[in-house]
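After the structure tokens below, expect a handful of questions from me.
Only one protein chain is missing from this complex, and each of the others stays in its spot.
Then we have subunit A:
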Amino acid sequence: MNGVEEAITRAHHEGWARVVATLTRRFGDLDIAEEAAAEAFAIAVERWRVDGVPPNPGAWLTTTANRKAIDRIRRENKRDGKHKEARLVYDDSVEPPGAIDGAIEDDRLRLIFTCCHPALAMQSRVALTLRMVGGLTVPEIARAFLVQGPTMEQRITRAKAKIKAARIPYRVPTADDLPARVSGVLAVLFVVFNEGYLASGPDTDPVRHDLTAEAIRLTRLTRALMPDDGEVTGLLALMLLTEARRTARVSASGELVALDEQDRGAWDAALIAEGHQLVRQRLAAAAAGAAPGRYQILAAINAVHTCARDIRDTDWSQILALYDQLVQLDPSPIIALNRAIAVAELDGPEVALASVDRLEHRLAGYHAYHATRADLLRRLGRGQESRAAYDRAIDLAGNTAETAYLTRRRDQLR
């Protein structure tokens, strides 16, 4: 990648949400904001190649996008065009940098809470947040949700149309709104994080640090807004403890490194310390009677993993107890699958395989189901069946590092 492309990629990762949020605040319209932002990035690709990268790429993009938005509003000559134009002229003054920073943090939160409005269908909320806040392209989002590009495009368009037609406001919600909205926001942020942690598609990096970092940053922002909400803290801890293992998770050759083979010395100690501290805080709250939600339990599971200096030191009975607690809250087959992995460590692969096999009708299309089965069958010496399960997992896996890992494991079978 040359310098200009790198600068554009970086500006896109760092600046997309800012440009969209700033323009949405100014023009009060997601469509105008998004299209003007996209146009500004397209112009940057051409212009920066010729003129070089400007000293402040973010400001350059915001200014360019602003101009494009104004052009568009003038072109469309809307009914209230005159009124808008008057505002545009007034708003053109340069705000002091401090004021901009404060406003931008709020702008992004506004954008998140607008995209995650309870009046929108859950799938639309996730899609819209990834597009408007995360800056993912429609094909990327479509791949992440295993749907066709046009379907996803339609979902995003419909959500934006509803925001406009029903007048869903672009505002930071009040304390009263938060409890009803926050679970949706957390679900969206978790999906964004997971898509970054296990990015799908043959053309993306296997780990998209831009997305995991964005999800963590947005969760921190949400936590600043709701410091007493246990699930917000739980989700942040979960993300930090997962992110801490990121660099150890993919080898130099781009292959996924499973937990048991990871170099634990490469884990990020600062993130682990922060995650553990948050988990302890929630454990204290639980001891005082607060019932933990799923993110807090998942964070606690990850805290047990990250406490162990070696895979052999892992307190599997603790992990299984936490999974048992989680199953009560969330009877999803994916939780049951992960629980079976802990069962394999405690009661052996045969017992685990029996409980995994019971999930077949619900998880037959999920690559991790076949990968887990493949591993258990390998440990039981059932090579041929294991190979078939690896083949199925490889077919279904969307992550390049995971495909490489599964292929090696399959080829090691005798």
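One rule holds in what follows: a contact is a pair of C-beta atoms (placed from the backbone, for glycine too) under 8 Å apart; a residue touches a chain by one contact, two chains touch by 3 or more; residues count from 1.
Note that contacts and distances are computed from a predicted model.
Asks: The complex has one chain missing from view, so what does its UniProt entry call it, picking from "ABC transporter substrate-binding protein", "Putative aldouronate transport system permease protein", "YCII-related domain-containing protein" or "Acetolactate synthase small subunit"?
Replies: UniProt lists the chain that is not shown as "YCII-related domain-containing protein".
Asks: If the hidden chain were put back, which of A:Ile168, A:Val250 or A:Leu406 would touch it?
Replies: Of the listed residues, the one touching the omitted chain is A:Ile168.
Asks: Out of A:Glu39, A:Asp177 or A:Glu385, which touches the unshown chain?
Replies: With A:Glu39, A:Asp177 or A:Glu385 as choices, the missing chain is touched by A:Asp177.
Asks: Residues on subunit A that touch the omitted chain in the whole complex?
Replies: Interface with the chain not displayed, on the subunit A side: 117, 119, 165-169, 171, 173, 177.
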